[in-house]
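Notes follow once the structure below has been shown.
The complex appears here without one of its protein chains, the remainder shown in place.
Naming follows writing order (A and B), and every chain is counted from residue 1.
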Amino acid sequence: MHAYLYTAFITLLTVALLFAVTFNVGRARGKYRIQAPATNGHEMFERAYRIQLNTIENVLMFLPALWLYAMLIGDKGAGDSGMIWLVGRIWYAIAYQTNPAKRGYGFLISLLVIAGLWLGAAYGIYGVYLKA
Amino acid sequence: MHAYLYTAFITLLTVALLFAVTFNVGRARGKYRIQAPATNGHEMFERAYRIQLNTIENVLMFLPALWLYAMLIGDKGAGDSGMIWLVGRIWYAIAYQTNPAKRGYGFLISLLVIAGLWLGAAYGIYGVYLKA
Partner (left out) sequence: MHAYLYTAFITLLTVALLFAVTFNVGRARGKYRIQAPATNGHEMFERAYRIQLNTIENVLMFLPALWLYAMLIGDKGAGDSGMIWLVGRIWYAIAYQTNPAKRGYGFLISLLVIAGLWLGAAYGIYGVYLKA
């Protein structure tokens, strides 16, 4: 496990991020009086809901790419990339809630990190394949 | 793999839970005649749909926390926690479908288990970091 210390730490923070965006939906549900199971009715609630769904879909690409990179290339690089990804996602979440038009950069940063991890992992798999 | 027998078993049951709540949406789609891609139109269908989405968002926090805990603290504790989490999620799903007002406890149990696994994993990472 020692070998994946940074990757484990990033994964832990990712779970905290998921918790935060989920909690934010519950908060908005109460504040704007959107009774479950409804998922629309107030612009601010719909933003909170979209932030959560977008974070979920992004995490589902990020975590596999992160761990593949960690296993095939290295733990330290996965940890550094993960930190940038987290900054991008927090930016995205805050921007979307306050002004949807400004969410672009945060979204772009997180997507570029995933692309980088993905390419690194692909390169690693190719290297292992050549030696096999 | 022997080292993660309980964690693997819980993961297997989690996949079965995801299958069950997904199947339930398909069933509700047929019963209340909600043609895809619509996701609303009948209260009972919307409940089934919300159960599935809520289970997905919960699983995405649970599985990473479960495996981090298993790797950093131990397989047996992860297995026991996972069993409680499963009880909470099954409770939640059944309660939401029959009476949304009663889903609270199941939801709370599953969230507390995730919090416990998360804190355990954080403690484990801190311990590894001190020794590094």
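As a working rule, a residue touches a chain if its C-beta (ideal position, glycine included) is under 8 Å from a C-beta of that chain, and two chains touch if they have at least 3 such contacts.
Because the structure is predicted, anything quoted here is derived from the model rather than measured.
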Touch criterion as defined above, residue of A:Ile34, A:Ala65, A:Ala93 or A:Ile109 at the omitted chain: A:Ala65
Positions on subunit A where the hidden chain makes contact: 43, 46-47, 49-50, 56-57, 60-61, 64-65, 68, 71-72, 100, 114, 118, 121-122, 124-125, 128-129, 132
Residue numbers in subunit B that touch the chain omitted from display: 1-2, 4-5, 8-9, 11-12, 14-16, 18-19, 22, 36-39, 52, 56, 59-60, 63
